[in-house]
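As you look at this complex, bear in mind that one protein chain is not there, while each of the others sits in place.
Chain naming follows the written order as A, B and C, and within any one chain the residues start at number 1.
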Amino acid sequence: MSVLVTRETRVVVQGITGHQGTVHSRQMRDFGTNVVAGVTPGKGGTIIDEVPVFDSVREAVDATHANASCLFVPAPYAKDALLEAVDAGIRLVVIVTEHIPFHDMLVMYHYARSRGTRIIGPNCPGIASPGAAKVGIIPNVVFRPGRVGVISRSGTLTYEIVNGIKEHGLGQSTCIGLGGDPVVGTSFVDALPLFQEDPDTDLVVLVGEIGGTAEEDAADYVRRKFTKPVVAYIAGRSAPPGKRMGHAGAIISRGKGTAETKLAALQGAGAQVARFPYEIPDLVAEIVARGARR
Amino acid sequence: MSVLVTRETRVVVQGITGHQGTVHSRQMRDFGTNVVAGVTPGKGGTIIDEVPVFDSVREAVDATHANASCLFVPAPYAKDALLEAVDAGIRLVVIVTEHIPFHDMLVMYHYARSRGTRIIGPNCPGIASPGAAKVGIIPNVVFRPGRVGVISRSGTLTYEIVNGIKEHGLGQSTCIGLGGDPVVGTSFVDALPLFQEDPDTDLVVLVGEIGGTAEEDAADYVRRKFTKPVVAYIAGRSAPPGKRMGHAGAIISRGKGTAETKLAALQGAGAQVARFPYEIPDLVAEIVARGARR
Amino acid sequence: MVKLAEWRGKEVFRKYGVPLPKGAVARSAAEAGALVLDGTVPLPCVVKAQVLAGGRGKGGAVRFAATAAEARTAAEAILGLEFKGERVKEVLLEEKLSLSRELYLSITLDRSARLPVLITSGHGGVEIESVDDAEIDRQHVDPFPGLTSFEKRRVAKVLGLTGGPARSLDRLLESLWRLFQAEDAELVEINPLAVVGDGLVALDAKVIIEDDANFRHPEYAALRDDRTPLEEIAREKDIAFVQLDGNIGVIANGAGLTMATLDVLKEFGGSPGVFLDLGGTDDPRKVTEAFLLMARAKPKAVFLNIFGGVTRCDTVAKGLVDAMGQVPANERFPLVARIRGNNEKEGIEILRAAGVTSIPQLKESAQAVVAAAAGGSA
Partner (left out) sequence: MVKLAEWRGKEVFRKYGVPLPKGAVARSAAEAGALVLDGTVPLPCVVKAQVLAGGRGKGGAVRFAATAAEARTAAEAILGLEFKGERVKEVLLEEKLSLSRELYLSITLDRSARLPVLITSGHGGVEIESVDDAEIDRQHVDPFPGLTSFEKRRVAKVLGLTGGPARSLDRLLESLWRLFQAEDAELVEINPLAVVGDGLVALDAKVIIEDDANFRHPEYAALRDDRTPLEEIAREKDIAFVQLDGNIGVIANGAGLTMATLDVLKEFGGSPGVFLDLGGTDDPRKVTEAFLLMARAKPKAVFLNIFGGVTRCDTVAKGLVDAMGQVPANERFPLVARIRGNNEKEGIEILRAAGVTSIPQLKESAQAVVAAAAGGSA
């Protein structure tokens, strides 16, 4: 088993004919992912690396029974592409596209949710389960099958950390890059239950960032419901305060949102806290040594 | 048991301080309905016939745990009132108000559905289960407890027919007046399964009208899934064709929508068809005599 | 519902940016000629009767003109015509465009799906009912999130449009969808929608606005002109009143009961002529007004069939008795009453005091009124 994706996942790549779409479709297939279709309006009937391209997601689904989508379309068209995927019955959409206006993402999120579709992202590296499938853009080279779950708000920092786990001789069950945008389809709190229920995950590495309250919410969930060990890292501990989003933002996240509040909350929930990315593999290895299966 | 309403149903009346709201709140209480609250913005804190009035549905629900609403507010404000009820967690709303623009009703219907709230109406007489509760405006005098279910698109014609059943010495389990508007919250197809599952209903009287395809859809459902006897009547058999809604309407209901198509469909589904309202009690009585419990 | 004449529909189209032929309305032959002469309407042009009924082309209500004189003559021939019961008061003159395809397009409500539906066909310019079902596409549109780009692309593909016409369709659909919602339309229909050069042009316009939304659109409320004088008075008094050909007047409450009453009357050989639906009133004065309106329609007999709910039997009886006193003796007609439901006893008593007996059963009462209309007495 794995989280959200399996060997049976059938991926349609929206925006497959763009440079990133083409490159990453190939890498997903190299990973072992079943990429069954691509979609680019107006390019239907062509073929990219043996993958048939359709004009619409509906046509792609009808022809190939795709059940997951990886979305590379440019930000101004991303909302329409997501609505199209949901409407065609796709129940998992990984949105790689960055710079999607959050007003668009609000519509996308609530529409998808009302139809039972899970979004990962936007502006995210996606999801990968070594040995099963990858939907997204995390480099194949960082993975190795194992029993460590990774949930991260970052992109390249995720690669760094996953790679570190591999270089330590350990492997991953599933890695989810949630994306760092203000509105994400799947948050830590949404992802943790999936790992809680996954029999192939022994512990979870949680990689957060300053800003927002997603890590505090995650800590609350871990404290109340999560029974597996957690190793946490928060990037940006020493970042300058930066340009704040006015006073209203502070009102929403009163007393939350800094590296300190996040680390304190996670520590209070029983998580092992790493101060630097390179401390993570050691903490994971210790937990594994203490009894969690590798 | 009964359909949708029980002795435990706690009704809030939206628009209770209007004439109809006041009159029908009293009649609902006379029927035995637990009318726990009224809502009229700006009139919070007053009392109408021992029923406390609140400024908002949320306040009414917090104070009285109301779980159903009967809506009498004027058409221009009905959409907002429905959204308010849904937002406050009300899961059954009977909309008596007539002349609500269908564009508003589309928003109301889809919003309510996404939140799990059932709408009956608009422009409907509501629902009543003799011995349990009534939410709406069907005259109390027409009822008598029994085992005949009634589902109707009409208003006064429903009273006529329910009364006819009573005068024949039979009684009703639950009667639902769906309302005759172009967009209704609950259609025959939505209501029939409730009666199918209701152990206190032995047979169902279905009262339709010309226009739309709701009766044809109902016939299809009866044929495939409904196992109890059905007596059907369609009003408007001899009505003049009237002013049609352009050509597009005809395209949607191709070959459906007339009294003939509706009657043929229902007959084809095994329903007993009454040609006139006064034939209904006889048909019902025959079925009861053949073995359905009274 | 408020049906807009083609030229009014096109005014609404223009507001939303739907591409239209150049044109203008004329109310006289001289005006028609002048519109051509001053260049407002380019030649050759089409002269179309502004009536609500369809089938104008076959019916001689659409003519072509290559000169100003011909435009004048065409307008002269059409203005004043009686077309399917409507007097032609206006003609619309429009440039005649050279088109490569005629499409059909409409947005209306699909009641069963509880969703708006965008209906299109590559076979436009003919009555859409005559087009084979397989040639008609239905695209539902969810009010949340509204008409999407992928739905518009799908429709373009179904219609076989690419390039300029496809881009034109995208903008046009956006316009029509906004119009459909913002104007509270029941129907927006373009037939034919023409492919002209690299774009689309709406050659006809049918717009029907929902009455119930008049509180948002008072500008439409005044436009209805397909009512009889009595129907117009009824509308002003907010009474549902329809005049047809028969001789029995029916006063009932609720559309369903009114229709059922009609069914029963026809069964017994009656010929209902005026329908008056009291609806859910609880005001005796409104009942009086309705009854007096009925009297003005001069029925041979009147059948009052009320099942009291919101409308209580005693209210109706009071209003009725009051009205009967106001009808001059020589204009009186036999009245058969059947009142049931809320406050039935009180109502029956009031009627009895005025000399009217309520017959409790629908069948018997219907038979009585049919007999009365045929010359017997009630």
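Note that a contact is a pair of C-beta atoms (placed from the backbone, for glycine too) under 8 Å apart; a residue touches a chain by one contact, two chains touch by 3 or more.
This structure is a prediction, so every number in the text was calculated from the model and none was measured.
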Touch criterion as defined above, residue of B:Val107, B:Val189, B:Ala264 or B:Ala285 at the omitted chain: B:Val107
Sole contact to the chain not displayed, among B:Arg29, B:Arg58 or B:His168: B:Arg58
Contacting the left-out chain in the complete assembly, out of A:Ile48, A:Ile120, A:Val142 or A:Leu266: A:Val142
Those residues of subunit A which, in the complete complex, touch the missing chain: 19-20, 23, 75-76, 98-103, 106-107, 109-111, 125, 137-139, 141-142, 152-160, 163, 180, 182-183, 187, 207, 209-210, 212-214, 217, 233, 235-240, 243, 245-252, 254, 275-278
Touch residues of subunit B, complete complex, unshown partner: 41, 55-58, 77, 80-81, 83-84, 87, 107, 111, 114
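Convention: only the chains that are shown with their structure count from here on.
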Contact-graph separation of subunit A and subunit B, given in steps at minimum: 2
Chain pair, A-C or B-C, that carries the greater number of C-beta contacts: B-C
Between subunit A and subunit C, centroid-to-centroid distance (C-alpha), Å: 55
Geometric centre distance via CA averages, subunit C-subunit B, whole Å: 27
Sites on subunit A at which at least two other chains make contact: 114
Shared interface positions of subunit C, touching two or more other chains: 144
